[in-house]
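Just dropping this structure here.
Missing here is one protein chain; the remaining ones are kept as they sit in the complex.
Now for chain A:
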Amino acid sequence: MVTGMHTLITNQWRTSRSSFIGIGIILVIAACMLNTALTLLLEVDRQYDERSQQLHTAQIVAIAPRSAATAGLLGDLQAISGVAQVDAQDAVLADATIRDFRGTDFTIRTLVFNADATRTLNRFETVQRFEATQSADVAVNINQYIAQFGEYQPGDTITMSIDGQDHTMRVGNVIEEMEFGNAGSGILVVTMPQAGFEAFIHDHATQQVVDYAIAVEPEADISTARQSVEQAFDSHDVRNVSIHDADTVRGVRTMVSQLIVLVLIAFAVLITIVSLALCTFHIANTIDKELATMGILKALGYTSPMIEHAIITPYLITCLCATLLGSALSTILTPVLGTLIALQSGFSFHAAISPAAWIVTLLCLSGITLLFATLGVRRVRSIQPIEAVRGNAAGRAQHIVWPLTRMPGNAPIAIALQQAGSAPARNTLITIITASATLLLAFCATLFYNATTKPNNLYNTLSTETPQITLTPTAGHTQEMADAAAHTPGIHAVIEYTTTRIDLDGTPTPTFVSNDFSAAVNDIHYQGRHPRTAQEIAIGSALADTHPIGTNINATLDDTTRTYTIVGYIQSVNDGGTACELTNAGYTRLAPAFADQPHTLYIYCDEHNTDSIMNTLSTTHAAHISAIANTQTMRTITQQMYGTLMAAVGIGITAIALLLTALALMMTVRTTLTRERHMHGILKTLGYSSKQLIGRTAAKLLPATITGALIGTVIALLATEADLQHAPRTRRRHAQPIRDTNSGHHHNLAILGAHPIHAHTRLRHTDQAHQPTLTHHQRLITRQEPTPWNSRTSSKRYANRRDSRRNNSPTASMSPVKPSPNGRTEPADRKLKTSSRSPTPSLSVWTPC
């Protein structure tokens, strides 16, 4: 019997070898993707946790002004239930502009530590060491993120500008720290040797802070401990404290890896479905083809289970071999993705083989294949020996479609139509294959178009308002600079745009302040409208579900609370939908001093004119410019990076989709031809030529193919339409309105928006030829800098070619920004406590995802 079974299995393999190979190739691809996804899923978190443990990363970090750091505060923090340890370190927290960071100025909140201080928590590890023993320059140890993204090596020179003071230093070591890691939290860490650190503190005494690293006991709840920490600070009247927790930081840093995992799993599932459909189809055809053989086997004494095992075994062996091969191939793909993840997340991730991923992949694919194959061979049980020999399977009725005399068209068309409808299973399979392929291709085409042909679309989706140039005027010269810029040749538009932070219903919320959002180029509102008056607010999608348009919401800044009417919803990918918009007048209700501050100007011009216009402005109006930055370069760099990545993803998926489609269709056609070989022989005998039979076969498959393509197209269009509601638009002079929708916005996939297609579907409202190109995303950091304000506020939009709608508000005039005794720190975490009402709209942070 064993020999007989072996013979059957071998015969099965021999007669259908090409089909098994085809199914195997598809499963290899599925296994490769699935294994990669599972490896990343298991390894990223594991290595992240491992690294955090190695570096004794604290669960909670609180950064408070040095002046507020008392022994009593420390004691209270240590006494909190659930707190295991507190490590307080002196530091300087300041907005630092790194000059010539890959050709542009990169501004980010920077935390500077003493490299030689003893640390029990949040330790650093040197990953690249500077070998020189002596250096006349002040050395700074930079973190991996700055080193990799800015392409710095130990020994390079780096210039950081803080408060207008340039610090040119030699890069010492490259360190890894797990407290912040990348720029996602808005803060990057650097360290300096003792001497250098002391000098640095002396230069920036007003920005000195204490970094409280708080370790929570394993059994304690982090959120409860965090609340206690906040209360402790409150009890000591420390309001300028920035609190982060490790979970939030982790979420930001592992966002890309989670997205990659999601995409890979989705494709692996799709590919597996195609392979299973093929497998089932092939089994059904095998049974039909070998009906007589099975009848004879049964007549000889073979049982149904034995025949089923003979049919299933080759599929199972194919699946096992393909899965192992695919998993082996994933060991090549995973490190490539691992490099990207390491760069983005800012921690040392090394892609390693995960035995668990291999086992899960093997069990999943084999188990599913076995299940479908078992379901497919159940028909064998109903075969009666004598009827099978006669060619009539028990219970299987002849499938007769419409008679030819009732079919439309002439005889050849009637025959083609009849044959097209004669095999529902085959038609269903082809429809599924072509629909899936169409969906994949639509996704890839959209991705490719938006990432490479129209790169601004992708960039604008990931960012908020981004001009070519940002200019911070000196106090009292906002209007003058705005007028000057507006009349400078080459400049298309000038607007006031400020980024700050307020509390919305108790949640720290990034806030975009402008007097005329209609002039903003990257229109991020998707429902309702932008605020126009001082009483109006537009909120982010994260609050949309609980705050309908037309209702009121409370906004708080320091001790001031004001009520605003919600007039619209905005998207903010970087902030996960947690954002809002206020007019200048609206924000002034919370921070009256804002009216007198210098307001950052966003200047729009042609990309290639950016440098020359910057030079013109800097030369002509140097006395009235506090800061000026070329943000176009960073935009270009980011576009190139993400554009290359997306293009590679799009091309890769397209290639895989085409390969799978071709493979699947080829197998289906082969199976069909094998099944209909007898019929084709008869037709040839009658006089049909080979060409006619080929055309007939193609015509038979055409309706299902067209149907599948149409279904895939419709689904792609529907998905695109739905997500257009949430996609930020790039405004033209005559932008089209967006449809209203009540659908919510999913902000989990913060990088590309709710859906992959969503992020790249803004094209219809984009006219790159008419709009100024945008520079990289800037988020202005709120900084507490008490300065004498004038009573005048400035809320003007300056357009080169349109009538300015100037209100009669007085312009702001203020002295250069000075630090205050109650320094206000960057609220990089959820809870922001500030005691100042003056956002300083001068410095900007680009936060790549």
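Please note the rule applied: contacts are C-beta pairs under 8 Å (C-beta built on N, C-alpha and C of every residue); 3 or more make two chains touch, one makes a residue touch a chain; residues count from 1.
The criterion applied here is as follows: contacts and distances are computed from a predicted model.
**Student:** Pick, from "ABC transporter ATP-binding protein", "Anti-sigma-W factor RsiW", "Stage V sporulation protein AE" or "Lineage-specific thermal regulator protein", the protein name that UniProt gives for the chain of this complex that is not shown.
**Tutor:** Matching "ABC transporter ATP-binding protein", "Anti-sigma-W factor RsiW", "Stage V sporulation protein AE" or "Lineage-specific thermal regulator protein" to the record, the invisible chain is "ABC transporter ATP-binding protein".
**Student:** Hey, which of A:79, A:655 or A:679 is the one touching the hidden chain?
**Tutor:** A:679
**Student:** Looking beyond the chains shown, say which of A:118, A:405, A:551 or A:619 touches the absent one.
**Tutor:** With A:118, A:405, A:551 or A:619 as choices, the missing chain is touched by A:405.
**Student:** May I ask which residue of A:414, A:445 or A:709 touches the chain that does not appear here?
**Tutor:** A:414
**Student:** Using the touch rule from the top, list residues of chain A that touch the missing partner.
**Tutor:** Touching the chain left out of view, chain A contributes residues 391-392, 398-400, 403-405, 407, 410-412, 414-415, 418, 422, 679, 682-691.
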